[in-house]
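Showing just some of the chains, left in place.
For clarity, chains are labelled A and B in written order, and residue numbers in each chain start from 1.
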Amino acid sequence: MHLEQYRTVLAFCAHTDDEILGLGGTLARLSRTAEVIVVTVTVGDTGYSRAEDRDRIVQLREQENAAAAEILGYQRRETLGYPSQQVPTDREALQGFIRIIRDVRPDIIFTHWGEDKHRDHRAISHLSDEARWKASEPILPQLGRPYLAPELYYYEVQDLFSHPTAIVDIGESLERKLAAMRTQESQLSVLPRILQFIEGLAHARGYMIGADAGEAFLGSSGFHPQPVG
Amino acid sequence: MHLEQYRTVLAFCAHTDDEILGLGGTLARLSRTAEVIVVTVTVGDTGYSRAEDRDRIVQLREQENAAAAEILGYQRRETLGYPSQQVPTDREALQGFIRIIRDVRPDIIFTHWGEDKHRDHRAISHLSDEARWKASEPILPQLGRPYLAPELYYYEVQDLFSHPTAIVDIGESLERKLAAMRTQESQLSVLPRILQFIEGLAHARGYMIGADAGEAFLGSSGFHPQPVG
């Protein structure tokens, strides 16, 4: 992984806070030199703790998402609008991911990990790997021109990697990561002590590369090999 | 895991700092109500960064071990004296572990994890599981009276569990864990930022059970089933 080489970066996230938890510090770094596109797959409609928030949780999270994007410094946000706890993995969802990849044509894709315990995270992880591969095949021309994203990495949310492949130094962007999380007001009661978690994990991950703070990533397990020309 | 129910606790550790990193906070809690025995398997002779420490590293670590034990509050320390990076897994080593378990007769065994990347950690993990099982069989009477330790848990050092089985609240003993680590002067240059790591990880693990600080454990993968009478 070489951050400064990427021009276009695509991240798939299940819920509006996953981009912050998983790679907020890395996105804050990348936003300075690359175009960053974050695709939030669900509307996050199950993430409320008080019954009275039920009807406005979707709108709340949309606002929080915009606030976080501003702090992290990236421009393009998209949402696929699926309900939480119910990301489909059917052909239509797969083809939606293919269309996005062919349209964005990213140098690197970030996505969830397939062994995460959250069903939405697993679904998105698998769709990303599959779509990266299928987007590169000369099929389904109506979904765009074939394109192979050279790299794909999984980020971690709450299920930690035992043996990460890469750790990004976020010593200078940790503050922005925390600030972005503070905008997610609706989630602060759903995830008590989440700021403690973010800060603690960042320092633990940073240690592993001799830095003050870090974010861990795992290389894709190989739906499509990288061509080395 | 029910800390207050244990009367006798046995921990196998490869090097003198593993007991601190892996379960220092838990040992500090247990030392108040149980007899704690820590068996350090190696002399830690590869853990020096300056050539001039080569000849005195073993003695240094022995002193540091004693200092840590005092802070964590446990009485019984033993060392098996094997060289680092070379814990044997032969019959003699296995029978040594059997003898210890039959002698100590612990309510719970703590040991390294079998997927840790450190060879000594893996060796000890396997020996512990095997010896717990073999100690319970009516064989080898010269090694002591058969005994089945009811529980065995793996602790984590630097390779984190993705899905831990239990997290112990160490909110009140984190300070002692850090203090114990500060006594390991020889290791502070070998493991730069290690205090940052301990503190960060403790907060990340604490979050998972709604506490300020925690230590994560994984239940044994089953060399011998627990009998439920």
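The rule is simple: contacts are C-beta pairs under 8 Å (C-beta built on N, C-alpha and C of every residue); 3 or more make two chains touch, one makes a residue touch a chain.
All values derive from a computational prediction rather than experimental measurement.
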| item | value |
| --- | --- |
| Whole-complex copies, counting every chain including the 2 in place | 6 |
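One rule holds in what follows: only the chains that are shown with their structure count from here on.
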| item | value |
| --- | --- |
| Length of the line joining the C-alpha centres of chain A and chain B, rounded to whole Å | 36 |
| Chain B contact footprint on chain A (complex, rising order) | 115, 117, 158-163, 192-194, 196-197, 199-208, 210, 212 |
